[in-house]
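Pasting a structure here, questions to come.
Only one protein chain is missing; all other protein chains are in place.
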Amino acid sequence: METTPRPVIGVVGYSSNEGVFSQPRVYHARFPKRLIQRLFRVTLSKRDVHHIAHLARLGVSEEEAADHLAKLSRILELVDQLRQVDTRGVEPMAHPLDMAQRLRPDEVTETDHRELYQRNAPAAEDGLYLVPRVIE
Amino acid sequence: MSTGGWEAVIGLEIHAQLATRSKIFSGAATAYGAPPNTQACLVDLGYPGVLPVLNAAALRLAVRFGLAVGAGIAPRSVFARKNYFYPDLPKGYQISQYELPVVQGGAVRITLDDGSGKTVRLTRAHLEEDAGKSLHENFHGLSGIDLNRAGTPLLEIVSEPDLRSAKEAAAYMRKIHQLVRWIGICDGNMQEGSFRGDANVSVRPAGSTQLGTRTEITNLNSFRFLERAIEFEIGRQTGVLEDGGRIVQETRLYDPDRDETRPMRSKEEANDYRYFPDPDLLPLEISEAAIEEVRAAMPELPDAKAARFTAECGLGAADAALLTASREIADYYEAVVAALGAGQARLAATWVNGELAAALNRDGLGIEAARVDPVALAGLLGRIADDTISGKIAKEVFEAMWAGEGGADAIIDRKGLRQITDTGALEQVIDQVIAAHPGQLADYRAGKDKLFGFFVGQVMKATQGKGNPAQVNGLLRRKLGS
Partner (left out) sequence: MEDRGVAALARALQDRRLSSRELTEAALARIGREDTALNAFITVTPELALAAAAAADARLARGEGGPLTGVPIAHKDIFCTRGVATTCASRMLAGFVSPYDAAVVERLAAAGAVCLGKTNMDEFAMGSSNETSFFGPVRNPWDLERSPGGSSGGSAAAVAAGLVPAATGTDTGGSIRQPAALCGITGLKPSYGRVSRYGMIAFASSLDQAGVLAHSAEDTALLLEAMAGFDPRDSTSADMPVPRYTAELGRPLAGRRIGVPPEFFDAGLDADCGARVQEALAVLRGLGAELVEVSLPHLALSVPTYYIVAPAEASSNLARFDGVRFGHRSKAAGSIEELYKRSRQEGFGAEVRRRIMTGTYVLSAGYYDAYYLQAQKVRRLIAGDLRSAFAKVDVIAGPTTPTPAFRLGEKTGDPVQMYLNDIYTIAVNLAGVPGISVPCGFARGLPVGLQLIGPAFGEAAVLNVAHQYQCATDWHRRQPPAQPAGAAR
């Protein structure tokens, strides 16, 4: 094994417009597998954590972000095993059922139950759900 | 078309609300104008545990559109979730189609004001659900959410960036509007939001083959706004580029009051919709037989009908286009021709596009509310054709019919408007006219040919316009010549 790894040979696809994550994508590796894994282990940053949390609309405190970072990194380590699997020519399986979508006749079957359904609403007035003002 | 060395490149995404009774994935009604949230069932509200089931009619209408534009119908298509948060989006995702849409490709032919034509290619058309509405008035600084519209089936029709001007874009949007109404998949009501568009606009130096950075102008709900918004946006972008600036890829809103576009604050950040196949729905498979069933029920399309009107009825392209502007107009016209006889198709076209269109326009009515029905109009036109009345008198009769005074024959009889075709009677009138104007007679015979018109006028006046013009002419010529 070479002692000084030549940087990023055979590693492509790090593209800033794909997102703000700090992880490059490894497509073709000529280095020994273990070296590649060490070089390109999932390195999630706190910034990534905040970005993901924003996409998911989850508030995170700084303390929570640190915990998320540690645990998500562990999880990504686990799931990164899949990257080594040769799946060329394998059709993705979105669903266990080998069936086609069933169709519903175009009939109105629902009646108005607004009052019942809005009993669970945190804030409703005049039949409308209320939220802080939305700016377009 | 270039704008001072710049060329605009425009593509449209049109959202047509499909004319179904119930929603795309639930059994709630789609009727417009119900009190807020009274047509939002558990599925539309995104309640925990409820699941979507696809409306057969929504699929049928999408396939009908695909066939009408000569597109491919995907034998297998997939519903995907488009994930984003917005208060009018109950589930936090919109069910749409992403990688495999149901309608793929296709094209429409547009005609511009100068009579030139252009083919606009479609990229795709896919099924998706509409979102609800946020209302911003009268809630003490809060917004009110009405989810009645959530889950309404939409067909999103995406064009290739084939359009080069605001006028072309508007013509394309009109064409799609004509088509979706014609094939009965959408009521086309733009005030109610049933038909609306987003425009992707970029400009580039004329002659360049590379695309410039585009902006998206969203939610354009009239042809005029679409045209104005694109016009403005082309000007704005050209100005920025000419000043050496760069276009920012963004979503913009058109403000009709100020006649300008401006960036949408809620869409400032880059989107990451995290599309993935919706695991609550299975792949949508459409058999050849199902496609053929839709094809068999397809009405004759407007372009084909216009071509047939031109070929079979001898109409001009402009008349044929007017008569196929909507299916109701075409149906009306064809009903007139059917009652009148194919030999009078041109007469019928002249009247439908002329007197009838003018009367509808004057009273602000659609053709379905015409006060003279096709058979009645045919009755009137038949009296022109058989020389009972002249075209001029016919207009008077038409007005009376429009005013509800009865059928053509009844009005003609009651008002005594029947043409005088009895040669003896006409000769008698002519003799009297000649006798009363000896001076003019002498001048005429001395070579003043123009006076022939004077005598025709006098005879028509004496018959209160009822003299058959051709007969009057013939008899006069004979008598004056003798």
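A and B label the chains in the order they appear, each numbered from 1.
We take it that a contact is a pair of C-beta atoms (placed from the backbone, for glycine too) under 8 Å apart; a residue touches a chain by one contact, two chains touch by 3 or more.
Since this is a predicted model, take the numbers as computed values, not measurements.
The chain not shown here makes contact, within the complete complex, with A, B.
Residue B:N83 is the one among B:N83, B:Q178, B:S202 or B:Q344 that touches the chain not shown.
Which of B:F223, B:F276 or B:F452 touches the hidden chain is settled by the complete complex: it is B:F276. For the options B:G33, B:P48, B:G453 or B:G481, the residue in contact with the chain missing from this view is B:P48. Where subunit A meets the missing chain, the touching residues are 15, 18-19, 21, 25, 48-49, 52-53, 55-60, 67-68, 71-72, 74-83, 85, 87, 90-97, 99, 101-102, 104, 113, 116-117, 119-123, 129, 131-134.
The chain not shown here touches subunit B at positions 42, 45-54, 81, 83, 85, 87, 90-93, 143, 145, 147, 272, 274-276, 279-282.
One rule holds for everything that comes next: only the chains that are shown with their structure count from here on.
Those residues of subunit A lying in contact with subunit B across their complex are 19, 55, 57, 94-95, 97, 99-110, 112-114, 117-118, 123, 125-136. Put simply, subunit B touches subunit A in their complex at residues 20-22, 26-29, 35-42, 45, 47, 53-59, 78-79, 85-87, 134-136, 139, 141-147, 253, 264-266, 272, 274, 277, 279, 281-285.
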